[in-house]
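Only one protein chain is missing; all other protein chains are in place.
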Amino acid sequence: MQRLRARFAEVRRHVSVVDPVARWWGRQRLRMKLTVAAALATVAIAVPPQLTRYWQSVLFFPVGVYMLLALGLNIVVGAAGLLDLGYVAFYAVGAYTTAVLTTTHGWTAWQALPFAVIFAMVAGVLLGAPTLRLRGDYLAIVTLGFGEIVRIVAQNSGSLGEARGITGIAHPGKLVGTDFELLPLPYYYLTLVAIGLAIVLMLRLTRSRVGRSWSAIREDEDAAEAMGVHTFTMKLWAFAMGASTGGLAGWVYASKVSFINPDNFPFFFSVIILAAVVLGGMGSIPGVLAGAFAIGFLPEYLRNAAAGAWLTDRLNTLTGGHVNNITEYRVLLFGLALVAMMVFRPQGLLPSRQRAAELAEAPSPEQAMTVVTEAAEDALVGTEGAGREHGPAPPAPPGAGTGKAVTGRAEPAVPTRPRPATSKGPTHGDIVLELADLTMGFGGVVALHRVSIGIERGGIFGIIGPNGAGKTTLFNCVTGVFRPTSGAIVLNGRSIVGRKPHRITEAGIARTFQNIRLFPNMTAVENVLVGADARHRTSVPGAVLGLPRHRREERTGRAEARRLLDYVGIVHRADDLARNLPYGDQRRLEIARAVATGPSVVLLDEPAAGMNPTEKRALIELIRKIRGSGLTVVLIEHDVGLVMGVCDRVAVLDFGEKIAEGPPAAVQQDARVIEAYLGTTADAP
Amino acid sequence: MLLELTDVHVHYGKVEALKGISLTVDSGEIVTLIGGNGAGKSTTLKTISGLRRVTSGSIRFKGEEIAGVPAHRLVERGLSQAPEGRGIFPGMTVMENLEMGAYARRRARAAIARELERVFGLFPRLAERRRQPGGTLSGGEQQMLTIGRALMAGPEVLLLDEPSMGLAPKLVVQIFDIVTEINRQGTTILLVEQNAAQALRRAHRAYVLETGRIVRSDAAAALLDDESVKAAYLGGDVSSSEPEVPPTS
Partner (left out) sequence: MLRLINFAHSEIFMIGIFASLFAMDGLGIDVADSPKKGLALAATLVAVMLAAMLASGMAAVAVERVAYRPLRRRGAPRLAALITAIGVSLFLQELFAARYGREFLGFPRVLEKRRLFEFHGADIRTDKVLVFGSAIVLMVCLDRFMATSRLGRGVRATAQDAETAALMGVDIDRVVMLTFFLGGLLAGAAGTLYGVFFEAARYDIGFLPGVKAFTAAVLGGIGNIRGALLGGLLLGLLENWGATVLGGEWKDVFAFSVLVLVLMFRPTGLLGERLGRARA
């Protein structure tokens, strides 16, 4: 029995992980992909007029509508990773808006179209704004609730026709010589156009910083935030776009069938669309389309085919039921398919390369259950910051008092950002980052107590101290993960206390994490790009529309990312998945990503952790190089030798207080420091 | 040889965390594993406890192979761990935490009672706070609780993961005094520590771990005097018993 189970698991692992289809597709050149797409498009356009009216109708609904809805939900679930169980709500809003506008207010269907989409989008924003902070499955339940609320409101509102619904919805007026009356074919083509638009939209998005930020959010939301991604805004955009697509589908449906009622929008409908996305392959356009097609088409096919009758008989014997038609078993098979898929092939039929990668690796079961707590604890680990040049790359970096040799060349790899206007004048001196009386308390525990540190521009500043001394908490306060209880944090003359992490990154502080928080299933280049995206100026709609400025920023961003990878020495690994990189390269990548955000100050949290002496020497080189490009580096480290070797000044924390500060040699001799690190001085065993 | 690791390799995904660790722990010893952050010390303990899978290599406890045995089985065999970061159950009282330690010993009522006495003897502060929820204890008390809880299993080998983490220097000495006492009472101890000075002072033998490999192995006293160890882990050329008089300048 044990062996049987082991073999079973082996097979399953093989099936889920080795993804021949995804790999094959990924390997195909663009020309091949375009050919396949063109072939499918031709079939989609040319074949339907040959079919019977019944099948044409089926192609419109459920198949076409499902495909459109699945594309929309794919943005929410597949791209942004947000669990939405109430997607039907947006569909309903679109449909009801169309219904009300064309019946009560006498508008034409075409006039109602933009409003159907907009109202659905508004609904999306209204739902999303307060709820997107929630954890995954809670978000799912809230959205489910919302979906049901919409349906029940429709059911009970007189103005929405209550249970009877609304009849007499207008068909769309004539367009390009086509009548939209009762025949299904024109609506089918209309849906096809909508699907085409949605595909274009999605492709644009995934290739842009919007798609990257969604991937980053999915992989590691906190790290994304630290890299300057506006996580909340991006999630809201995903919701809004998904909702508008739902609204569009609602319009098309309502304007064809002319009659809707609340029973058209049950919770189960949300499940169907979700299933289409999941079974087809989340995040992958071909997958989602295939999934939606299967879910829409198969039941209809089985209803009429002999295979359907055979299946019904088999199932009747199994369940002891007396069902006539396979459609009765539709939902049951559906549920079974969902479970089977999740158990055997969670990445779906045609998964995107990224998702297949994500689902391939898994921690041990005990680890999996503790992952939540650990992730939270890990979030409290230190951060690295990346410095940034001020003004155009100067041949010699500013930074008096460092006394270190300076690289003579300008380093074009390190991004520049115009020096922000300081509120205090040059008399503020060379202090780029100042902490004054910083205090941080959690409940009864005081993690930091009145810590004051002034970090000079262009210096390499070290922070050391025993475990639990508050070093990481300090980093977290500076980068906005925690809001300090009291005290000031001033960057370039501007206070950054209490600001959100992504804003602080924009202001000029970047970090790396003690336990390396890269986006594991994105390539090295993509990881760096997420950092670089922090400096993108184009808005989300601009990305969607493919504005010239957006395209330009993409191009320069990519070039810059490669330059940065070269700068840290891993450009040969540019297209490897981050999690496949060796440890030392991962550290370098994280540094590159942080530097890409174009900061003034780089915070590095235990960058040498786990490195052997050779790697440490290389790291020291890199840190010096970064400083040479004009950035200020602040470093938490346990490796005393490294700290002493590379830092200009060192501060020592112990129990949340700064107990020493100064040049490394002096700090090393300080009695308090010795005691803190080594225990009480006079203790004989 | 009570506990023996032979060429143990452990991977986290593609990354190799332990690259062929071999070490031994004899009955009655205190053996310590020191090294920098990320060196693999905690991973080693977690692997011994069964929380991490061994890619290759063997772990023998009392002559039997235990690599691959699920974690919850090892307690019955006499191996108990006080995890890193204390890992007490914050929502349970001190008493309940201690009872959890004896979870695997279902029928040994008398033995459990005796063990409890012993633990309270070692840690009188815990006795005072027995009804308090674990989350309300101070760091030092939590560390005591975690060690006490591990003792409740009546282990032959006690695995201690960074007991001094986040504790004030005085408390660190106290904890280590207790660790020494536990060893004197008959329990073998494998100790992982960042605070190399204290660990080396209390242990019989020590291994130095660096990026997943054992780079030094010797009697603890020898390593305490060793210059390179001092430089790497004891903060420069500072002697470990007397503070240097700061140079006047």
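Letters A and B name the chains as they come in the text, with residue numbers starting at 1 for each one.
The rule we apply is simple: a residue touches a chain if its C-beta (ideal position, glycine included) is under 8 Å from a C-beta of that chain, and two chains touch if they have at least 3 such contacts.
These figures come from a predicted structure and were not determined experimentally.
Checked against the full complex, the candidates A:I152, A:V445 or A:L545 give a single residue touching the omitted chain, namely A:I152.
Contact with the chain that does not appear here is found for just one residue of A:V122, A:L298 or A:L338, A:L338. Residue A:A140 is the one among A:A140, A:A170 or A:V673 that touches the chain not shown. Those residues of chain A that touch the chain absent from the view are 77, 81, 83, 130-131, 133-138, 140-142, 144-146, 148-149, 152-153, 155-156, 221, 267-268, 271, 274-275, 278, 315-316, 319-321, 323, 328-329, 331-332, 334-339, 341-343, 346, 358-359, 362-373.
For chain B, the list of residues touching the undisplayed chain reads 49-51, 70-73, 75-76, 80-81, 83, 87-92, 96, 99-101, 103-104, 106, 149, 153.
Everything below uses one rule, namely that only the chains that are shown with their structure count from here on.
Mean C-alpha positions place chain A and chain B at a centre distance of 39 Å. Residue ranges of chain B in contact with chain A, taken from their complex: 13-15, 36-40, 51-53, 71, 85, 139, 162, 164-170, 172-173, 180, 194-195, 197-198, 201-202, 210-212, 231-232, 234-236, 238, 240-244, 246-247. Per the touch definition, chain A reaches chain B in the complex via residues 361, 364, 366-367, 377, 466-468, 514, 579-580, 582-583, 606, 608-612, 638-641, 644, 655, 668-671, 673-683, 685.
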